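With one protein chain removed, the remaining protein chains of the complex are shown where they sit.
Then we have subunit A:
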Amino acid sequence: MDDPLLIAGREFRSRLITGTGGAANLSVLERALVASGTELTTVAMRRVDSAGQTGVLELLRRLGIEVLPNTAGCRTSAEAVLTAQLAREALETNWVKLEVVHDEETLLPDPVELLDAAERLVDDGFVVLPYTNDDPVLARKLEDIGCATVMPLGSPIGTGLGIRNPHNIELITSRASVPVVLDAGIGTASDAALAMELGCSAVLLATAVTRADDPERMAAAMRCAVEGGRLARLAGRIPQRFWAQASSPSR
């Protein structure tokens, strides 16, 4: 069945977007990326002399996976805009996963700084994929100013707490005219399936795979979960009932 994900006019067959953070080493990451079937993967921008420098770009190029730079670590609109501009220069892409977080304990998006940065980057010609709170009003505003997706969190980054407010996610997906990507908080396959059942167009995750006991196997699980959840959403689930309803004929 042909059911591509469309972001800013670009088609993806996989609805699973992955991050690269947290993997023990590049060979573990490579096996997980391949098993996930992903076609779009995030990287962070850091100082050249900082720890954690790796051949991650070379790996993604070899696997034919598109690079999606993020603005992780930025706390203000100005920082995020500069980081996005540096990423565009370094990686020759105008796509950016926009992250502007408020504090280290929660890593929750700062809505005021986020909206400001999104507006500036859209004006500067970027394809902006903002990581946002599970707030239907903010999601609408991000869409209105021209973001290519909205990417609400299920729960805080790295917690694996799943989707804490499914109703908000459904409110967002029911009104959005751009793809909604569930970003952050996924812990296991059922969380990813739920995101798709709630009408998300894709799921973005990293920790759930890279820090699993067996990242390659969890990546495969996430791939199946996203596909299963998408099919279930398109198939149209039965309404929930209070009383039993026999599925066998009564005579």
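Just a few scattered comments:
Following the convention adopted for this analysis, a contact is a pair of C-beta atoms (placed from the backbone, for glycine too) under 8 Å apart; a residue touches a chain by one contact, two chains touch by 3 or more; residues count from 1.
In this text, contacts and distances are computed from a predicted model.
In the listed set "ATP-binding cassette domain-containing protein", "Transmembrane transport protein", "Sulfur carrier protein" or "Glycine--tRNA ligase beta subunit", the entry agreeing with the UniProt name of the missing subunit chain is "Sulfur carrier protein". Taking the complete complex into account, A:L82 is the one of A:L82, A:L108, A:I145 or A:L161 that touches the chain left out.
Check A:I7, A:A35 or A:V56 against the missing chain and you find that the one touching it is A:V56.
Residue in contact with the omitted chain (choice from A:I7, A:M45, A:I163 or A:A212): A:M45. Which of A:G19, A:P152 or A:G185 touches the hidden chain is settled by the complete complex: it is A:G19. In the full complex, subunit A touches the omitted chain through residues 19-23, 29, 42-50, 52-54, 56-57, 67-70, 72, 78, 82-83, 85-91, 97, 99, 206.
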